[in-house]
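Missing here: one protein chain of the complex. Every other protein chain is in place.
Let's turn to chain A:
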Amino acid sequence: MSTVSSPVRGAAVRTTATPPPAPRRRGPGRGWRVTPWLFLAAPLGLLVLFTYVPVANMVWYSFTSWNGMAPVKEPVGLENYQRIFTDPDMFSVFLVSLYYLAGAFLQLGLALYFATILSFRTRARNFFKGIIFFPYLINGVAIGLVFLFFLRPGGTLDALLALVGVAEPPQWLGNPDLANVSLASTSVWRYMGLNFVLFLGAIQSIPHELYEAADLDGATSWQKFRYIIAPGIKQVIGLTTILAISGSLAVFEIPWIMTGGANGTTTFVIQTVQQAFEFKKFGLASAMAVVLLLIVLLITWIQRRIFPDEKVDLT
């Protein structure tokens, strides 16, 4: 405490008020035990109020046929869940998530590649770090609009392709076979920066002596990656993989802004939003949200089994 470290300030404090706190601090009085809870009260209160209460409400709504407005919420038992698991239209939208899942693994690979390269001494590496991370800083709405212009017929991409001689490019968003690929690519462009920074941070926390030792032993770059970097950032790789999988199941922003879910690009979350706000089926939408939550929890649990939370030891 500052009162101890600085006698001058300590004197000043003492003149202004309060008896010295030392005796109270020493005893195991009640005030001492309550204090941490007082500090925790605010964050815990907020957590309960804004996370657990809404989630509990959502679970409750999922067993009703509430329309979002009516004062009465008619309980319907498992009807909403029954519909989700029996109506093929409900679950088929998860197929769209496969595009994003494929994109997510491409994104992880690229991010890892760039993070590794840029963690070594590379020319203008800070510049490239900036360039790779930059898209993540841009607002998702702006990205959606920019890529709409980029991908439209006669847009920037088509103009670039024309320069290299592609005369009749496909409709990137209009062609139902390509639309999801285009959207997933946009998503990769946007989120690769985040994965990149996570990997880069983890790689840089690996002690430098290990590289020096490896250099002395004549290790190649690949060997350094294989035996130092990869095991060193295993935890981060596991974490980002989970984030990528749950992220690709819950894709919303980019397809919502760019196509609104039209032309076969509806994702599970877009469908949830449409059920809630377009068709006033808050009960069904809540059930869909609960199902998504359970799927994500399941995946997280599987990940914990595959990558247990063990301490990494490189030596």
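We adopt the following convention: a residue touches a chain if its C-beta (ideal position, glycine included) is under 8 Å from a C-beta of that chain, and two chains touch if they have at least 3 such contacts; residues count from 1.
The definition used in the following text is that contacts and distances are computed from a predicted model.
Novice: Among "Adenylyl-sulfate kinase", "Periplasmic nitrate reductase chaperone NapD", "Malonate decarboxylase acyl carrier protein" or "Carbohydrate ABC transporter substrate-binding protein (CUT1 family)", find the name that the UniProt record gives to the complex chain excluded from display.
Specialist: "Carbohydrate ABC transporter substrate-binding protein (CUT1 family)"
Novice: Which listed residue, A:K73, A:R125, A:K234 or A:K280, touches the chain dropped from view?
Specialist: A:K280
Novice: For chain A, enumerate the residues touching the unshown chain of the complex.
Specialist: Output for chain A: 67-71, 148, 151-153, 155, 171, 173-176, 179, 259-264, 273-281.
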